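Note that this complex is displayed minus one protein chain, with the remaining chains in position.
Note that the chains take the letters A, B and C in the order they are written out, and that residue 1 is the start of every chain.
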Amino acid sequence: MGHMFRVTTWGESHGPAVGCVIDGCPPGLALDEALVQRELDRRKPGQAKTSTTRREADLCEILSGVFEGRTTGTPISILVWNKDAKSEAYTSIQDLFRPGHGDVTYQARYGIRDWRGGGRASARETIGRVAAGAVAGLLLEKEGISVKAFTLALGGVEVKKRDMAAVATNAYQCPDPDAAAAMEVRVAEVRAAGDSIGGLVELWIDGLPAGLGDPVFDKLDADLAAAMMGIGAVKGVEIGAGFAVTAMQGSMSNDAMTPEGFLSNHSGGILAGISSGARVVLRLAVKPIPSITIPQQTVDIHGNPRSIVTRGRHDVAAIPRILPVAEAMAKLVVADHLLRWRAIR
Amino acid sequence: MGHMFRVTTWGESHGPAVGCVIDGCPPGLALDEALVQRELDRRKPGQAKTSTTRREADLCEILSGVFEGRTTGTPISILVWNKDAKSEAYTSIQDLFRPGHGDVTYQARYGIRDWRGGGRASARETIGRVAAGAVAGLLLEKEGISVKAFTLALGGVEVKKRDMAAVATNAYQCPDPDAAAAMEVRVAEVRAAGDSIGGLVELWIDGLPAGLGDPVFDKLDADLAAAMMGIGAVKGVEIGAGFAVTAMQGSMSNDAMTPEGFLSNHSGGILAGISSGARVVLRLAVKPIPSITIPQQTVDIHGNPRSIVTRGRHDVAAIPRILPVAEAMAKLVVADHLLRWRAIR
Amino acid sequence: MGHMFRVTTWGESHGPAVGCVIDGCPPGLALDEALVQRELDRRKPGQAKTSTTRREADLCEILSGVFEGRTTGTPISILVWNKDAKSEAYTSIQDLFRPGHGDVTYQARYGIRDWRGGGRASARETIGRVAAGAVAGLLLEKEGISVKAFTLALGGVEVKKRDMAAVATNAYQCPDPDAAAAMEVRVAEVRAAGDSIGGLVELWIDGLPAGLGDPVFDKLDADLAAAMMGIGAVKGVEIGAGFAVTAMQGSMSNDAMTPEGFLSNHSGGILAGISSGARVVLRLAVKPIPSITIPQQTVDIHGNPRSIVTRGRHDVAAIPRILPVAEAMAKLVVADHLLRWRAIR
Partner (left out) sequence: MGHMFRVTTWGESHGPAVGCVIDGCPPGLALDEALVQRELDRRKPGQAKTSTTRREADLCEILSGVFEGRTTGTPISILVWNKDAKSEAYTSIQDLFRPGHGDVTYQARYGIRDWRGGGRASARETIGRVAAGAVAGLLLEKEGISVKAFTLALGGVEVKKRDMAAVATNAYQCPDPDAAAAMEVRVAEVRAAGDSIGGLVELWIDGLPAGLGDPVFDKLDADLAAAMMGIGAVKGVEIGAGFAVTAMQGSMSNDAMTPEGFLSNHSGGILAGISSGARVVLRLAVKPIPSITIPQQTVDIHGNPRSIVTRGRHDVAAIPRILPVAEAMAKLVVADHLLRWRAIR
């Protein structure tokens, strides 16, 4: 991922470790493990009550690319050991394809899969992305660019207002405290039923200068869309007015310009694939976590009909974990475009 | 664009020509200009009554990579001359930024722009993509894969039924003849008002084998999302149930499996970034064409407040032109993943 | 080719045209066809007496990416029509594999090949590279970087001195006028015998700042080696002391440093893959042109033993044509590294 700020992640849920390698990070940035850890801790399950009960220490180690507290320009390798992973819980379903999971498609693609905890398709893979995003964030910070994701809806409960100060005060990172309380109730109901819920995320990129993005094949909006759709649970991405444009007229959807700036932001901060200087606004549709304890109809690897109950994990909503991942992905895209933009100036 | 089936496009609206180069196309495919022309003709303005009145011949020439009617495996260069382009129409607005267009962002990025007809950001750039998509289509055809885009809504008029046989019978490629008639009326109204309208497109990929897509950074859904968001007018992309998942529970959104296949398709044919064998279903939000004859508030390149009227073009809706572009982009993504999949089997 | 300054070439010897697309060229550079033409003319056969008698007009057309005489930052497409190409000359050998040519390997790879004049493997393909190199040269010029290739040996005749002022005075671009005269004689002998000769080229990059090159996978020397070995006739590349290092000791091959700079240049201007600020010095081994009129033993596409005489072309040495190609390739590599270097500063 990336042309200049390039990131690779590796690791399976129940393998020895997960991690990432970042190549192309400029030298001289102050980086230490505490900084990366701060971002990793935000995606830790158990943080919000919606999440899995598996406790993960997730302590990161920076193995290269940093010398005396500063990046050296060489590849940065970050690793997190997988501790406390009980693969026995998965033994009983190793021959079954869990509905809504990648079990069946991994099998189709590779003819082999690590069935323990989702293997490569596990949410643990996102550790590598979040760690890389923390490094990308250093670049953005220097330029005064900030990225923030928050919850607009969860399990049918929608926010009524956007009090950004409230975001940090609740486990759902929701800008409406009343909605957050209602989400809490909803989550408890759904957990009791053994089911799970989806939701809606909004992400803002502020401080982005005008001029980032290639005009045809690496448009900023296209790269952001790919980054977001590349998050496991995301089934839809929209920018600015998004799907609402389908019923608009041009006289309304066009953002008029004045010497003081745009009068509206239906474009979501991107015109013709290039940032306009206005806030970039994305919204992501997040599907319910597919692991539920309600019995579901499925097949085994031999094609026989079976019933499955995904025990052992009790996540109800992916959103609290997905917010830092979405932010990380956005940071990676922006960091890459920032470096590429510098190259041609 | 692409790792194995690689495509570059080039050309500005009012430059001498537009075109594409396709590198990595397998040898031995039957290819001639008539085949490419057929796809290009579908995006010709004037086809539907919604489109620009500029008549374009758009005759393509294949300049390399084909010998005695078959691809040779070497780069395929396809060119279309720009005839009949009157740049005088744009002289009066060369110093103005058209709202909703990339004028202001190109200026910010490059400090220079070809103001004639949108330059590189013009819809004419899509000629290169459609031509490349026609070549990719040959690969898909051999594998029994087909791609079809059609209109679900236009200017607030929504389809009530999906009679796929009706798609080919109306200018809007709409699967509901009554809706198509209503769209016609709506377009006439909006044209009379000098305004434009957006709409909703659905795209199907049928016959795709299970197993296409990389699991983390080149997921099939991420690549499709980037390809679609990379189309100028698209502001949102969703897959399968899309934004509807935000209010679903896992017991509903998961697609149960039986020996006969999936019982539903909320995933839209892609699980964990890899095709499942079910139909791939995408929906695209298409914004209204930003060129309208209603006066709009804007600034000139010196930052002074101005009013602008985009004369000379009378497009009302981008959708009829976008359908073949969306199909082409999907074909390019699938062709690339198909080749990459072959490499590891 | 390239990460930031990206170039694709296309076209076969006897197809309609050859050309290139350059993506990622910074905006605002003064570019017109005359500038590109100047470089193309240097590789024209018939320039030196060593070359083919096929007269090529090779007039280039810039089809995109330039507006009012300046690059716009969008892809630059350059095309040269193939005129005056007589493919009939090749009809008699269409089923034969010419020794030393790519006929047999193209057939193995693709199962199909354009047998007319070498098809894609023809020296005409280099037109695209030379045109792209001319554009890259604009970037280098702005930074005070110059690239120069010249002949050190031809058909066994070696230069005795390096009078750089003499290079421009003879058809072989040889820095020793006496050697140039002897080369002339040698070429005449070899032509009379229907044979061809190889030679040795040296290439200098001057003015390169210290710091260009990635430390591991995109080392400057590795990229230059690939670029040079990618020229059809080149069978060896060495940098600085090159193969002479095999018999050196470290105390000799190390370049001592003083406040005024390096005391020697055995490294050839590159240390650990990164430019040191000293002149970059490469040498290329160029094989004899494989087309000769002396009968050679070969096989046809069915595997039967045959004898072949390559009529119609009377090139004796590739070197005069290869010098501008080598310069172009070096410029492309340096331009790409220059942009990438800017990105991380």
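Heads up, the rule we're going with is that a contact is a pair of C-beta atoms (placed from the backbone, for glycine too) under 8 Å apart; a residue touches a chain by one contact, two chains touch by 3 or more.
Computed from a prediction, not measured in an experiment: that's the story for all the values here.
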The listed residue (C:Lys83, C:Arg162 or C:Lys235) that touches the chain absent from the view is C:Lys235
Across A:Pro27, A:Gly144, A:Pro259 or A:Gly303, the one contacting the chain not displayed is A:Pro27
For subunit C, residues touching the missing partner are 1, 8-9, 97, 99-102, 104-106, 108-110, 120-121, 125, 153, 155-156, 190, 195-200, 209-213, 215-217, 219, 221-230, 232, 235-259, 263, 266-268, 270-277, 285-292, 294, 296-299, 303-305, 341
It is residues of subunit A that touch the chain not shown, namely 8-12, 15-19, 21, 23, 27-28, 61, 63-65, 67, 70, 72-77, 79, 109-114, 119-120
Absent-chain interface residues of subunit B come out as 3-4, 24, 26-27, 73-75, 215-216, 339-340, 342-345
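Simple rule for what comes next: only the chains that are shown with their structure count from here on.
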Rounded to the nearest Å, the gap between Cα centres of subunit B and subunit C is 39
In whole angstrom, the CA-centroid distance of subunit A from subunit B equals 27
Distance in whole angstrom between the CA centres of subunit A and subunit C is 46
Where subunit A touches two or more other chains simultaneously, the residues are 215-216
